[in-house]
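Missing here is one protein chain; the remaining ones are kept as they sit in the complex.
Letters A and B mark the chains in the order given here, with residues in each chain numbered from 1 onward.
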Amino acid sequence: MLPVEYLTMAGMAGSAAFAITAVFAAPRGMDLFGISVLAVIAAIGGGTIRDLILDVPVFWSLDLSVIWVALIAGLIATYARRLLSRKEAVALVLYIDGLGASLFSIQAVHKVWDLQFGLPMAPVLLGVVTGIGGGILRDVLTQRPTLLVSRELYAIPILLGCALYSGVLSWAPEHAENAAIAFVALIFLMRSAAITWNIEVPRWLTTGDQLPS
Amino acid sequence: MLPVEYLTMAGMAGSAAFAITAVFAAPRGMDLFGISVLAVIAAIGGGTIRDLILDVPVFWSLDLSVIWVALIAGLIATYARRLLSRKEAVALVLYIDGLGASLFSIQAVHKVWDLQFGLPMAPVLLGVVTGIGGGILRDVLTQRPTLLVSRELYAIPILLGCALYSGVLSWAPEHAENAAIAFVALIFLMRSAAITWNIEVPRWLTTGDQLPS
Partner (left out) sequence: MLPVEYLTMAGMAGSAAFAITAVFAAPRGMDLFGISVLAVIAAIGGGTIRDLILDVPVFWSLDLSVIWVALIAGLIATYARRLLSRKEAVALVLYIDGLGASLFSIQAVHKVWDLQFGLPMAPVLLGVVTGIGGGILRDVLTQRPTLLVSRELYAIPILLGCALYSGVLSWAPEHAENAAIAFVALIFLMRSAAITWNIEVPRWLTTGDQLPS
């Protein structure tokens, strides 16, 4: 296969993993329609918000395959849930979800940079939105605490990777291609480490006590 | 009256019903301002998301009457709530809400198809978004479980009608007009049956047990 085909396959796997996390998040008794909608929103939500803000055609309107992938992954996951509830299967989905988030957020930084939109900050911001937006919509729609309020190490690696890649695009654009691969790998490795060893955000980076509200 | 005038009237009635469901959903003690905003969001939310994704002017910016209808319906429903809490009145609002959802989602399929946007899947997706988006925003803003997670038979008839109408537009566009009427009726009848006999989504279409999260 050509490199671009590996990339497409990784993107498909990532979208499928995003969709399957929606099945994990679905509360008891949710019907197949609701799960399908949730799976599609988890898979395309982040990129859709990004494209609306960029005022470019939403990415899935030009190539509907991501929606098919999300629907089919959601459907299979719903009926194969006994299989998927095995610890190894859950972990596998989380790793692929991490790969998807790495890939999509670095791709988003690249897309925003190409459009010269709000440099140098908007690429980082919209990279993060692309990586975590679908998951946040999924959690809001199922009334779960969003990952913004959890201490899981999920978004910080994405922020770090997007910021570093944005720096390379700014100061050393000739290394952009290698940097993209390196930062996708960096985000994925940090996320994998967090899944494997159950690493949380260090306490000094959190609010200790609740603030007055 | 001309047919188009019946259509406009049905649309107005549907928007009013959407707005009144916001009054039903309002928690105790909510003020008139909050209810008005909620009523407007319930009435125009789905179509607004659709138009943002289509990148066309939001429908209500071209004709503000839907906002007036939503505001007035919300206001009347707030102060006539003793009347509206009668079982027959609630049922009537639910039936008209079902009619509105049928009409708006089939109209949305038509609109998306006309724009040749993401055929053949985006029309179905955005038809569903138009039919249920306002209700989902209403539920998120009042911290109620959204209809995505309930087993009420609401969204599945809409999905079915939109998919069938999309099929007709694809393979037999010469029958589009009759099909539109037929599928609005189909969605409305399925939804009415669900309201009348309290039909839920069949169990084999739901997740039996909660999945690992």
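One rule holds in what follows: a contact is a pair of C-beta atoms (placed from the backbone, for glycine too) under 8 Å apart; a residue touches a chain by one contact, two chains touch by 3 or more.
The structure presented is a predicted model; accordingly, all values stated were derived computationally and were not measured.
S.K.: Based on the whole complex, identify which of B:Val37, B:Leu92 or B:Ala163 touches the chain you can't see.
M.R.: B:Val37
S.K.: Looking beyond the chains shown, say which of B:Met9, B:Leu52, B:Ala172 or B:Leu189 touches the absent one.
M.R.: For the chain that is not drawn, the touching residue is B:Leu52.
S.K.: Applying the definition given at the start, please give the residues of chain B touching the unseen chain.
M.R.: Its contact residues with the unshown chain are 23-35, 37-38, 40, 48, 52, 55, 57-58, 60-62, 64, 67-68, 78, 81, 84-85, 90, 140-144.
S.K.: If you put the missing chain back, which residues of chain A would it touch?
M.R.: 52-53, 55, 117-118, 121-122, 125, 128, 136, 140, 143, 145-151, 155-156, 159, 201, 205-213
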